[in-house]
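Note that this is a trimmed complex: some chains were dropped, and none of the rest were shifted.
Labels for the chains are A and B, by order of writing; each one numbers its residues from 1.
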């Protein structure tokens, strides 16, 4: 048995949970008030047999991996028109920090 | 030293905490927003010497073990009278998922 602790962005957490459930993983979400210093993160605890750790990691990676995303420019209403960028900008979203912890004993009562 | 991580139902958490305190365990409750996919769960972290792990597990089990419970029928006011069940129904409540984690170092500052 292993306990996987994964810190992911809030925006990725719903699809991660859904994908985990589809593959019969059991996960607990912890309310996280600051995820490795970036706001808006969620911590998942996933208990799994050793043989399925790689599958869980694959699911976390495909749902949460850091990637570039184009963001539409925000209209400068009420802002400074001089700093207005009139084209989409690339930002990095997603990313996951994952710890696989050894487990001495596991019980389900 | 071991760190016990126990995910239990909200409805069992107050009596579990009280029983742990009565037996001199120190516990931290984490706000959990989804407990192994069932809503309304709470995660306890309990740090304890190895020799007392079994006592902690016994306390978790006796307060949280899954059991059948009869639930009084809800009156069908405003609902569909056709689906009204006029006798108590049995539902499963409780249950706990427990991980005992090894600890390399422990400090109290």
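Definition applied: a contact is a pair of C-beta atoms (placed from the backbone, for glycine too) under 8 Å apart; a residue touches a chain by one contact, two chains touch by 3 or more.
Here the structure is a predicted model, which means the values were calculated and not measured.
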Identical protein chains in the complete assembly, only 2 of which are shown: 3
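Here is the rule we go by: only the chains that are shown with their structure count from here on.
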Rigid-body rotation angle, chain B and chain A, from Cα fit (steps of 5°): 120
Geometric centre distance via CA averages, chain B-chain A, whole Å: 26
Complex contacts: residues of chain A adjacent to chain B: 1, 3, 17, 21, 26-31, 42, 45, 47, 101-109
Chain B residues within the chain A interface of the complex: 2, 5, 7, 30-37, 41, 43, 53, 57, 60-61, 64-66, 94-102
